[in-house]
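Of the protein chains in this complex, one is absent; all others appear in place.
Think of it as A and B in the order they're written, each chain with its own count starting at 1.
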Amino acid sequence: MSVSLDSPEQLPEAYRSTGMRSRALRTLRRDPGALLGASVITFLVVIALAAPIVAPYPAQGRGEADVPARDLAPSWEHLFGTDHLGRDVLSRVIFGGRPALGVAFAVVILAVLIGVPLGMVAGYRGGWLDEALMRFTDLFLAFPPLLLAMVISATLGASLFHAGLALAISWWPWYARLARTVTQSLKHEPFIDAARVFGVREPVILARHVLRNATTPILVQATIDAGTVILAVGALAFLGLAAQPPTADWGLMVAEGRTTVVTEWWISTFPGLAIFAAVLGFNLLGDALRDVLDPKTGTR
Amino acid sequence: MRSRWKLSTPLVAIAVALVIVTVGSASTARHNSSTALLRVATTAGVTTWDPIKSFSTEVLYMANIYEPLVYANPPGSSKPFRAGLATNWGRSKDGKTWTFTLRQGVKFHNGERLTAQAVKDSIDTAAKRGGASFIWSPLASVTTPNDYTVVFNLSYAAPMTLIAASENGAWIVCPEALKAAAADPAYFESGKACGTGPYKLKSYSSGKQVVLEQNKDYWGGWTDKQFSNVVFQITPEAIVQQQALQSGQVDIAGTVPVENIAKLGKDSRFRVTRDASSLNYLGFFNTTRPPLDNVLVRRALAYAIPYKDIVTVGAGGYGTQSRSAVPKGVFPYSDSTPQFTQNLTKAKALLAQAGHKGGGFSLDLTYAAENSAEGRFAPLIKDAFKKIGVTVNIKSLLFNQQWTLAKADPKAAQDIFLLLYWPTYSDAGSDNLWSLFHSSKKPFFNLSYMKSPLYDKLVDGAGELTATDKKGAQATYEKAMVSLHGAAAGFYLYDADAVFVSSRSVKTDGALNINYPFVQFIYPMQQVG
Partner (left out) sequence: MLHFLRRRLLASLLTLFGITTITFALARVVPSDPAVVYIGPLARPAEIARVTKELGLDRPLYEQYVSYLGNLFQGDWGTSLATKQPVLGGIAARLPATLELILLAMTLAVAVGIPLGVFAAYRKGHLPDAGARVGSVVGISMPVFWLGLLLQVLFAEWLQLLPAIGRLSLETEVLDPITKITGFYLIDSLVTGDWAGFRDAASHLVLPTITLAAYPAALITRMTRAAMLDVLGQDYVRTARTFGLSERLVLWRLALRNAMPTTLTVSGLSLAYLVTGSFFVEIVFNWPGIGQYSTSALLNLDYPAIMGITLLGATVFLVINLAVDLLQAKLDPRVRLQ
């Protein structure tokens, strides 16, 4: 995860004002990192959505076995080879994009939906509400990353759903904190004061004025986090705490291929490569977004 | 440029360190087993060092440290039992009195003499608080007419030699240790053991390592080709055991991924040792939940299961399709017991006959998450059932959870329960056939929840005959298995082989015995050359 922001002074200038959007987009289009990242993600999302059409052996992608054809090396019939149950690895990698990207988007969206409103209200109101939120998020943030997710998944019963739930529970505090910090830095800006003077009610202030200015850091964080969630879900699946057989899931496939990684290297290598590519895409895009929207703290 | 130098210093330092280390490690070459040390990689963790309480994977160590009165011989031997701590045994005509004559001159690891009183103490303690105390339920009392004779007085006839040969609850333990454990229940847990066996416990590092050393005064004697020290590395993962074997770190890998066993066998450095075991995989249909409450549906599904593929994928070919719930080589197995084979046409026909033409229903299947074989073949069942129109939802749960769920409310439990089972002692009639399918008020291992008075009567009757009329018992059990086949309350997948891979420098004859699951006996192993 990126550096947590806990005090308004640390927020970059650009997040506090509007109007740079169109310029930003133009710069983004020319940035090689952004282009690469965006293309990789778009490509993965498209083939994941179109999996039944794109995959050469869609039934095997869903889990159907073909025992006589097991452990075959990559060939023209099976570009990525077959696994221990004879299933085409390429098809399974394509189908594996579904749980990975699905959980990534779901977790990030859920974390944003829960965390941001809470953080905004706490940051705007201050006082005991703010204190309470801080203590509550402290609780979740004190768990080492992934450990909470592991415990929740193990005790509720390992499944993709529980893993996703566990990760969403682990992630929302970051967005609450981020939203809180942004709100705190904005709440004394002139235009917010003006809105208050004009009698605009608090929910409207939060929803229209604060949120509009908060979208940028949240968007950057969310993009990078999508990648981190894919890593986390892959790690949980590798331990056996997320998707279960016969689901095609990248982390699970790496674990399944581990026993024969020396002789049948393709079973573990390609799913791992897929995880790497997806995460790389999100990181590149997130980096580019951050660079473009705030040249000062970006890595430009 | 100065800054470049500054940058590269740490990198160069790292590179130099790497070189030193790799060159250095090359000289610590991989040795073969040196002197008489045997190094074994095993998954067997220790849940307790108390030989009375012991009822789990630590049996591997117990079987090398302790001894029972008799040992059960593998099927095909000229005699069913061989002498252990007892050299002679016999029973009364009614099977209610069994007399064992003890071996003379045997000493425990702590120097105490083996006497009938010591045996009585061990057995009484096991019957009272043992992990497997139920095996002694026929026992009324143990008497010791003299120092070397032990008499078992039973309340009903039971096969006492078979029970006394059990690897659970039948070890003979030093009287002093028993007394200490009576005073302090945690006496053994730090890593203490005291028996009569060929090896003594030298050291124990929880979750990591068990070291055994030779008992020089063992009554069986020693040759210089045997192993004087054994190190067990507790390694939960099969692939890691294989890596350890291939890199020369260990001489024996107790569990190797099934898909790699054949390859290792072809390697001239290694030898694959394989024997039948009493472990088998089966599945239960929940007979209380529609549509599985209809026997035709159950038979249909039993015809749909891809038995051959399951053996290939689950056991890597190291297994045989089961006949009923009794593993081959264990009483009362019979080659004439009927067996289903995959026949999708018949399956579809039976479904139609039952009123479920084309399937159209879905079933929940649970299996133990920690069992990798079940994880591999459960999808095959799902695929096969799909072909006859039945949807299967696979749920993997830790066995603990899977079992708790199944024991709760049958109506709310799973539809199909996959189980790996083995008998506590080599009587799969009173164990497997009884435990797995006899009716019971509260479900325990009968996870089909089947209640068949006919079956109950047959199995109970056969159990009573086992001690006095083995042939009669066998015949009755066979009738029970036929009835079970007809009821199709479960389906029987395969009997798993016991397989381990060792370096060729170790002779492993005599290490495996179907009557002692999870055990490799070290004493018979020898160095080659």
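Criterion: a residue touches a chain if its C-beta (ideal position, glycine included) is under 8 Å from a C-beta of that chain, and two chains touch if they have at least 3 such contacts.
The model shown is predicted, which means the values in this text are computed figures rather than measured ones.
Chemist: Shown chains touched by the missing chain?
Modeler: A, B
Chemist: Going by the contact rule already stated, which one of A:A34, A:L72, A:V121 or A:A154 would touch the omitted chain in the full complex?
Modeler: Final answer for the missing-chain contact: A:A154.
Chemist: Could you tell which one of B:D124, B:E176, B:E189 or B:D456 touches the chain left off the display?
Modeler: Considering the complete complex, B:E189 is the one touching the chain left out.
Chemist: I'm checking contacts with the chain that's been left out. Which of B:N110, B:S141 or B:T404 qualifies?
Modeler: In the complete complex, the chain left out is touched by residue B:T404.
Chemist: Name every residue on chain B in touch with the hidden partner chain.
Modeler: Chain B touches the chain not shown through residues 2-4, 6-7, 10-11, 14, 17-18, 21-22, 24-25, 27-28, 30-31, 34, 37, 39, 45-48, 53, 55-57, 131-134, 168, 186, 189, 205-209, 211, 229, 231, 233, 235-237, 240, 243-244, 247, 249-250, 369-370, 398-401, 403-405, 408, 422, 424, 442, 444.
Chemist: Kindly note down the residues of chain A that lie in touch with the hidden chain.
Modeler: Where chain A meets the chain not shown: residues 1, 3-4, 7, 9, 135, 138-139, 142-147, 150-152, 154-157, 227, 231, 234-235, 238-241, 251, 254, 258, 261-262, 265, 268-269, 272, 275-276, 279-280, 283-284, 287, 296-300.
Simple rule for what comes next: only the chains that are shown with their structure count from here on.
Chemist: Could you state the distance in Å from the CA-based centre of chain A to that of chain B?
Modeler: Centres of chain A and chain B (C-alpha means) sit 44 Å apart.
Chemist: Please output the residues of chain B touching chain A within their complex, sorted ascending.
Modeler: Residue positions touching the partner: 238-239, 242, 257, 259-260, 263, 309, 312-313, 369, 375-376, 378-380, 382-383, 386, 394-397, 401.
Chemist: For a test of understanding, state which residues of chain A touch chain B in their complex under the given definition.
Modeler: Counting only chain A, the residues touching chain B are 63-65, 67, 70-71, 84-85, 157-159, 240, 244-246, 258-261, 263.
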